[in-house]
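Take this structure, written in structure tokens, and hold onto it; I'll ask about it next.
The block that comes next holds chain A.
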Amino acid sequence: MTASILIEAIQLLIVALAAPLLVGSVRKLKARLQGRRGASVFQPYRDLRKLLVKEAVISENTSWIFRFTPYLVASVMLLSSLVVPMLTTRTPLGFTGNIIVLMYLLLLATFFLALAGLDAGSAFGGMGSSREMIIAALAEPTVMIAIFAIALRVGSTSLDEIVRRGADDSLLLLNPGHLLAFVAFFIVALAETGRLPVDNPATHLELTMIHEAMILEYSGRHLALIEWAAGMKLFLFLTLLSNLFFPWGVARTLEPLPVAIAFAALALKVGALAAAVAILETSIAKLRLFRVPELLSGSFTLALLAVISFFFVR
Partner candidate 1 sequence: MFVEIFPKLVNLLASLAVGTAFLLIARRDLRGQVRLFAAQSFFVSILAGVIAVFARSAELFAVALGLALLKVFIIPAILNRAVSRIGLQRAVAPYLGAPAALFVSGVLVALAFYVMAPITASNPLPTADAVPVAFAGVLIGAFITVIRRRALTQILGFLMLENGIFLLALLATYGVPFIVEIGVFLDVLVAVLIMEVFIYRIKENFDSIEVGEMGRLKG
Partner candidate 2 sequence: MILATLLLIPALAAGSIALLRNRRLMETVHALAALATLGTGLTAAIRVWRGKTEIIALDHLLRADALSALMVTLVTLLGAIAAIYGLGYIRAEFDAEHTKQARMFFSLSQVFIFTMLLAVTTDNLGVMWVAIEATTLATVFLVNLHNTQNSLEAAYKYLILSSVGIALAFIGTVLMYYAGSAGSGEIAVNWTSLHAAASRLNPQVVRLAFVFILVGYGTKAGLAPMHTWLPDAHSEAPAPISALMSGVLLNVGLYALVRFKAVVDITLGSGYSSRLLMGIGLLSLAVASAFLLTQRNYKRMLAYSSVEHMGIICLGLGFGGYWGVFGALLHVINHALSKSLLFMLSGNILLKYRTTDIRRVRGLLRASPLTGGAFLAGTLALMGLPPFGPFISEFIIFRAGIESNAWVAVIGIALLVVVFAGMLASVNQMLYGEPPDKLERGDVLKWSMTPLAVNFVLLVALGLTLPSALTNALKQAIAVLGG
């Protein structure tokens, strides 16, 4: 019992503490790939500290939603980190670790962010929110279908179960449906976490920003919370991708040694995915907003094919 509480605490800490590091590493790698030196990988921590001590300016026209949202978003991410199988397949809260619950938990955060963007009544916020909702709405079907593709193979929507069964299957990566679902989910993850080619996290250009436009009114500790939450969201998505699709190294028991191995494996897998994201963001340009639906419908088709292939390809 203590062991399981301990594990949960460790997971929580990993997400909470490693998220800024992840963001910093991606930025650093991108800078290096683009021939710049880039800021230290620890820069996001400094940014957060700076924001936390600054004054939070809140528009008079806003309602409680505006103030409530940062806390909600951050706590949703922390809550999610409890149900994602990160180090072991025996998360104590695993019985709630249903993938559908998780996806909608994350959507709740998006929903409130969009509300908050509208709340201040500024033009940018509204524009950002509407774009964010378009993307969320387009990504939604893909997420569900990609999940079905995995869940059908395992026969369960429990995250723990999916990871456990995946680790048993040595030929998993030769399964076309699995790869299709991975690609589909990867594209959706990029869209949901506001990365290129859907959104550019490094820009504040009026015409192109989506996520940044939505949170433009935030400052001080509220902004710190939202940035931190965005980092955690990226971390969670990368963890999901790595453990659902490459489920090796995840501990089956709560013994210290397997957990340590799992920790190393996790660092390796998430690091590799983060590198992939950085390379991708360096090599491709942002899509015009009107072409984003093409990309997402492409990923939808891939997810659909993954489901079809489950029925036909043994």
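On the choice of candidates, all candidates are chains of the complex that A comes from, given by their letters.
Quick note on the criterion: a residue touches a chain if its C-beta (ideal position, glycine included) is under 8 Å from a C-beta of that chain, and two chains touch if they have at least 3 such contacts; residues count from 1.
Since we're looking at a predicted model, the values are computed, not measured.
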- Note on the structure: The one of 1 or 2 that touches chain A in this complex is candidate 1
- Note on the structure: As the complex stands, chain A meets candidate 1 at residues 171, 174-176, 179-180, 293-295, 297-298, 300-302, 304-305, 308-309, 311-314
